[in-house]
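The complex appears here minus one protein chain, its other protein chains still in place.
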Amino acid sequence: MSGMVSEEAMVVSVADIAEGMKRMVLRAPSIARSARPGQFVMVSTEAKDALLARPLGVSGADPADGSVTLRFAVVGKGTGWLAGRRKGDTVRIYGPLGHGFTTGAKDCILVGGGTGLAPLFFLKEAIEREGGKALLLAGAKDRMCLMESDVLEVGCIVATEDGSMGELGLVTGPLKRLIAERRFDMVYACGPVPMLKAVKQVCAKAGLSLEVSLETRMGCGVGACNGCTCDQAEKDGAWLKVCKDGPVFRAEEVLR
Amino acid sequence: MSGMVSEEAMVVSVADIAEGMKRMVLRAPSIARSARPGQFVMVSTEAKDALLARPLGVSGADPADGSVTLRFAVVGKGTGWLAGRRKGDTVRIYGPLGHGFTTGAKDCILVGGGTGLAPLFFLKEAIEREGGKALLLAGAKDRMCLMESDVLEVGCIVATEDGSMGELGLVTGPLKRLIAERRFDMVYACGPVPMLKAVKQVCAKAGLSLEVSLETRMGCGVGACNGCTCDQAEKDGAWLKVCKDGPVFRAEEVLR
Amino acid sequence: MNDALKTELFGLEMKNPVMSASGTFGFADCYRDFFDPAMMGAIVVKALTPLPRAGNPPPRTCETPSGMLNAIGLENPGLREYMARIAPALKGIGTKLIINVAGSTIEDYVEVAEAVEQDGGADALEINISCPNVKEGGLAFGSSAKGAAKVTEAVRRAVGMPIIMKLTPNVTDIAEVAKACEDEGADAISMINTLLGMSIDVKARKPYLANETGGLSGPAVRPVAVRMVWQTAQKVSIPIIGMGGISSAEDALEFMMAGASAVAVGTAQLADPMAIPRIIEGLSRYVKDEGLASIREIVGAACPGRKVAG
Partner (left out) sequence: MNDALKTELFGLEMKNPVMSASGTFGFADCYRDFFDPAMMGAIVVKALTPLPRAGNPPPRTCETPSGMLNAIGLENPGLREYMARIAPALKGIGTKLIINVAGSTIEDYVEVAEAVEQDGGADALEINISCPNVKEGGLAFGSSAKGAAKVTEAVRRAVGMPIIMKLTPNVTDIAEVAKACEDEGADAISMINTLLGMSIDVKARKPYLANETGGLSGPAVRPVAVRMVWQTAQKVSIPIIGMGGISSAEDALEFMMAGASAVAVGTAQLADPMAIPRIIEGLSRYVKDEGLASIREIVGAACPGRKVAG
């Protein structure tokens, strides 16, 4: 982890991308230059009573125009405050933080559930830029809460629990089918823990490498407070730091 | 004090009226209906780390369109937050609070210094509506920090400490002269304590009735916490409540 | 009215578990324009002392991050004025009435308690052995189990009506103080009063408050208050009235799950005159949404070691 900076980022645009979900593009040139897929930023908020910055995955970064894209669900006071920012406002963020995905796969599947889709947009771009193929598999409860559903309509596979878009059911359905159909060299996943566990099982059976991104509450985001342990990430009796050892881990290392 | 309500007020307009000073018009029909000059409202803020609402004098109220006007200096986090609201945003306020000015004067002088001018705009309107004459005497350090200086240019007397607008010096200069020139039936004053004391002395000498509005830090604004005592307001060994017994007092009762 | 919110404290039937905190609701005369105080489970009034007290010089309050300091210094009109003018006005207020009693000596507490009992207008006494803003009495009694026991014993001997001991958080072991009060016959514990704090005016290079120190209240102190309720609920078998930073129904539920049978709202009411009705309504919605027959079902839910019955 190096090249971390604190930047006063300017809001370039804000858009609704699902029920209660936003896409925000920020001008943050230094972070845009060094961010890798799977890394995240900490967003300082001026929300009432709030104190700690909030972790959000980098969902896109363009060194050319210095932009960083965030995609997030508005769930509480921090994300609520952030969602209220408008074009031209500034937001203090620091990053890029953490250990991201290992790119370089030639033909891989990205499995995202809910807000876990956010970092995968960036990962897909990076893999494709490096000449690989990346098939995005997106899961959600229903169409309304699937972020960027119009973008996902083409070239991706969607599964919703109520069948309102794509296949009916969980993402593991199409995942199993795909893996059975042909050989992939890697799977990446980000989403709720039960989804990750299910994906891990499927991949283990197929002998496929899997990287997963975990979430937990964070204090600092940089390894200073030891606050970001999570039930899923333990190693030889010691707790891993999601912020620094992760948030991306090799599946066999985590998910108990 | 009665007719107090808590309202979700919509911002109708915000404007700069001096360096670091704003005029904000809110739609708050119930408060607009019952507010009297000298009364104030408490403004709830969502400012980071803040807790208590902030008192601001009612600087205008129009029952016809339900508008309440505030004029304030941006001095800290509460007023800073308020200044950042834009047209269409909502702000929670409650009021009208406190004991206002006694109107009904036929020919009076209003003396305002700094932000103390805010309630006098409303008072002037009310007295004139009731058929009286009200001469506004406005003091400030310099032109830049005199609120609504363009409005005050006509029909008012201005004194600035550096002479950048109106007369050079303190408001007591023109006040003495006016009082010597002809008979007035009442004086009202709002501003910093040293100014109020000087005005009190001038009025006492001339045998003129004077009402002054005091400021202090407030907890509740409604008489519940006993927090709003101030050095200037004591009576028979007991502390007066600025929020309820005031903020307007007869000068002989206060200012030690 | 929601029957599921009905609460019973030492025989006192309340329509809901929400009260005003002492010192933040005057004598129930300040918020009438905003709501009818009868809607609360009980009203707790400002501290009462035998003689009138002018309180501390200003400034008396100061905002701090998510909190406030106050050093009012028990300003109140005294017992005589209370009986002559205030008690009559509180008759028929439509809900339970609890009088907060303060004093510099044990005799002071006893004098006020006896007078209130004799008057007959109040339903319980809250004995404030925890005011940090006066030189004598107050905190001095509340700072040790021994001091707390002494006051409890004296008041218990003097009156038959319910007594609630109001404790200070400025101690090493609040549960021990609570236990001492229980042992001397207290009917309930209310906690917490304010944490002793100070804010310095950097420009003036001196403490902000004229009294130098003040009592910290508001959301900032909530985690400390919840912890203390949780610890105390495991130590005493009398009900606890929880307070300290409650500003939403969810906050109230935190205290109740920690083991409080009822709650009081102080600073939040100062900051928002609709706080108490908003909290009661929120609790009402909660019991409905959760399908609870009674709010009591969640009391102590997060405190398996809670001792009180029911």
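Note that the chains are named A, B and C in the order they appear, and that numbering of residues resets to 1 at the start of each chain.
Operating definition for what follows: contacts are C-beta pairs under 8 Å (C-beta built on N, C-alpha and C of every residue); 3 or more make two chains touch, one makes a residue touch a chain.
Just so you know, these numbers come straight off a predicted model, no measurement behind them.
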Full-complex contact with the absent chain, from C:30, C:72, C:171 or C:189: C:171
Omitted-chain contact residue, chosen from C:19, C:116, C:221 or C:279: C:221
Where the unshown chain meets chain C, residue by residue: 64-67, 69, 143-144, 170-172, 195-200, 202, 205-207, 212-214, 216, 218-224, 226-227, 230, 245, 250, 253-254, 257-258, 298, 301-302
Absent chain, residues of chain A that touch it: 1-6, 44, 49-53, 92, 94, 216-220, 222-231, 237-239
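As a convention for this text, only the chains that are shown with their structure count from here on.
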Chain pair with the greatest number of C-beta contact pairs: B-C
Length of the line joining the C-alpha centres of chain B and chain C, rounded to whole Å: 36
Centroid distance [mean C-alpha coordinates] between chain C and chain A, Å: 47
Multi-partner residues of chain B (each touching 2 or more other chains): 49-50
Interface hub residues of chain C, defined as touching at least two other chains: 66, 219
